[in-house]
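One protein chain omitted, others in place.
Our next item is chain A:
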Amino acid sequence: MEKFVSVKGVACPIPTANVDTDVIMPKQFLKGIDRSGLAQGLFHNLRFDERGNARKDFILNKPATQDSRFLVVGPNFGCGSSREHAVWGMLQYGIRAIIGTSFAGIFADNAANNGLLLVTLSASEIAALFDAVGPTGREVLVDLEAQVINAGDLSIAFSVDADRRTALLDGLDRIGGTLRHADSIRSFEAEYLKASPWLCDRIDA
């Protein structure tokens, strides 16, 4: 997982509500067994027409925003399918953080597990940020160490879960971290299965 400490780049506004993972990463990009080629898939049906030409009216195809590092988004971003391909596509495209008022739960977990920072702000803060980045985006600084976003004169503090912040700052291997507690898991499991013997799995059926 790539570390996220402090990143500067263009923030692109996508104010639509309920942007779902089918739209973020359409089904034709889900047929692999690896994580490759997903930058092309990001918002594919919005970015490209039937012939594969860039749609000039889509925000990420404008000259000012095509190298965006951040998205400023509407509520309930990432709803729908659990497909982690949506997050992989974001990172491969170059998006490092998404800033909005609410994110779907699975999408938020997927983002945290891959080093894509999600910043949750209040409705008034996000309105101020939309004003600051304008209709075509502008350069902002997202500082996870200090937990602050700077956009011109605007400065907004944010907070994220402590363990997730540590993981992002350090680029940690999560599974390795959990396996440090293997003894605790094992003793919990033994006691738990003893108390609920009907849970012992029959794999013959």
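The working rule: a contact is a pair of C-beta atoms (placed from the backbone, for glycine too) under 8 Å apart; a residue touches a chain by one contact, two chains touch by 3 or more; residues count from 1.
Everything that follows uses one rule, which is that contacts and distances are computed from a predicted model.
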| item | value |
| --- | --- |
| Omitted chain, identified by the protein name its UniProt record gives, among "Carbohydrate ABC transporter membrane protein 1 (CUT1 family)", "3-isopropylmalate dehydratase large subunit", "Hydrogenase, component C-formate hydrogenlyase subunit 4" or "Threonine dehydrogenase-like Zn-dependent dehydrogenase" | "3-isopropylmalate dehydratase large subunit" |
| Which of A:Ser6, A:Asn53 or A:Ser82 contacts the chain that the document leaves out | A:Ser82 |
| Option from A:Ile106, A:Leu129, A:Leu144 or A:Leu168 whose C-beta touches the chain left out | A:Ile106 |
| Touch residues of chain A, complete complex, unshown partner | 15-18, 20, 22-23, 26-27, 30-35, 45, 75-76, 79-84, 87, 102, 104-107, 109-110, 113-114, 159-163, 173-175, 178-179, 181-182, 184-185, 188-189, 192, 196-199, 201-203, 205 |
